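Remarks on the structure that follows.
Below is a slice of the complex: some chains, not all, each in place.
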Amino acid sequence: FVNNNPPQQRAMQPLVEIKAMEPDSSQWGINFPNEYASLLKTKLNTTDTTYGGSSKFSHLEKDPRQIILFAGYPFSKEYNDDRGHEWALTDVRQTARLNLKAGDPKETHATCYSCKSSNNPALWNELGLEGYDAMTFQQMTDSGKIQNSIGCANCHEAGTMRLIVTNPSLEAALKEQGKDWRTFSRQEMRSLVCANCHVEYYMVGEKKVLHFPWAEGTRIDQILAYYDKALAEGTFKADWEYPDAKIPMLKAQHPEYEMYTAGSTHYNAGVSCADCHMPYVREGAAKYSMHDIHSPLKNPELACGQCHTDTESVLRRVNLIQDQVYNTKLATENALIDSLTAIKTATANPASNATLLDEARALHRKAQFMWDFVSAENSMGFHNPEYILKMLADSTDLARQAQMKASQAASDPALLATGVYNALDPKPSPAK
Amino acid sequence: MSKYIPILAILIAVIALGIFAYTSEALTYAGSRPETCANCHVMDAAYENWYHGPHEKWTECVDCHLPHQNVLIYYLEKGRTGMHDVYIFSTGQTPELIRAKPETKTIIMENCIRCHKNTIEAVVMGPQTNDRFCWDCHRNVAHGARGLTLLPMQDSTLYPTK
């Protein structure tokens, strides 16, 4: 039936021809005013939900435990909630993480722009991935090469309007798994375009080339195995070293795609990211995909209501899931802080057994990455509740084992103190 | 005499068929009323859930379940599925839960698009084929929220949970 209706029969004919990788979304908007207008709305969202929403509230203020967990790393200085796609450029330029001291943007690689601009596809095409990442953040800004926030060119091919992979790191990561996105179905692409950005990444070597740790697979144990291998082979040691504890730490970042596709209920049932985050809306007789992407809890009737007629019941359920995940996550954080405290003290003790202490560090590295994989994921558990709760259970167990190992290393039962964070007074507060 | 036998036989057959058709209301099966489908008690759930679903006002079973390209295809398919259902029913092979066959789904899908072409034009067409059914999202339109359930109708808003 679809085949009987070739594209040329579409109601609306394109008004202008859009050039390949056109960075300016307003150009595309001439042909597709509904999609363009709704994309612009991402600039206007400000209201919050219980755990998410569209203000850039500070996660460090909301839960100061994270100041301790990220000590020694820029994330302990500022870590805000994400907001609409139209804000990407503003936010990456303003973040304290890139402006800790005056010259920072000159030293930072342009890699930090990779997921923030519709100029990227054309730039990658021109410079190649390595050429792009070899530039500095400041150079990119000053040269005016990067001017637009996220836009049509990040997800669509001009002309056909089909969804495509635009980030060369995603293309490469899929290739490492023997996959080619060109064989993906339309429904798969409706999730995969988000994976251009909503994925865990790291930067390889001195050149800071953007890479996704997917060669072994995208499940948590496979990603951990990947990083362990990189550590053993010396290709990638750590995102940072935890001060006074000498732990080679890993930072997880927005692994929405990895989390969601790890056998979640919705993924198993064939639901895509766009189904919830870009539900169809009606404009006159016709319907189109809402490009005003935000928390579906702000328009649940539309986002969930077509599939779940009893919207109220599923929303009650979302609440419950998120509360349970949040509380479990806090318990894990308490265990991690107990463990960090123990490892720091054991590290300070020259009599500590080095082997045992290294074992403690390895356990902690793993534990904290698992926790962060949940914490940095932006759905507070909803994208895959069971998988996430199991991950937290495992993380807590490993954190406690790390603490015990540290205590053994130092032969010091005092390191077994629990509830360190709760006893802190005052609690840490984020730098201003 | 013997030459009348075939005529008599035909006559008797016609009368018998007539009586059968009359008593079994067979002619109604050529029509399109949903109640006809519900003659068969195994169609009860389909009927009930359609009746309580959003399309009851606008559609009958055949609007969705039979192809509408042209009259010929319509009646050919009607005959074919009708024969199939009667055969399965009268030989007692009715499955515990009746499920739409893949061919049926294709027919239904064509009908959704037939009626709603304007609404969905911009989103269904595109360079990649539309690889899902409308009712993957619109789970309640045809037969209520949970399809052809045999369970009593339930509504969690009427069922306070705490």
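Each chain carries a letter (A and B) given by its place in the written order, and its residues are counted from 1.
We adopt the following convention: a contact is a pair of C-beta atoms (placed from the backbone, for glycine too) under 8 Å apart; a residue touches a chain by one contact, two chains touch by 3 or more.
The model shown is predicted, which means the values in this text are computed figures rather than measured ones.
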Subunit stoichiometry in the structure file as a whole: A x2, B x1
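In this text, only the chains that are shown with their structure count from here on.
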Centroid distance [mean C-alpha coordinates] between chain B and chain A, Å: 47
Touch list for chain A against partner chain B, complex: 1-3, 5, 7, 9-12, 160-163, 185-187, 189, 270, 275, 280, 282, 285-289, 306-310, 312-313
Contact set on chain B toward chain A in their complex: 106, 109-110, 113, 118-132, 136-140, 145, 155-157
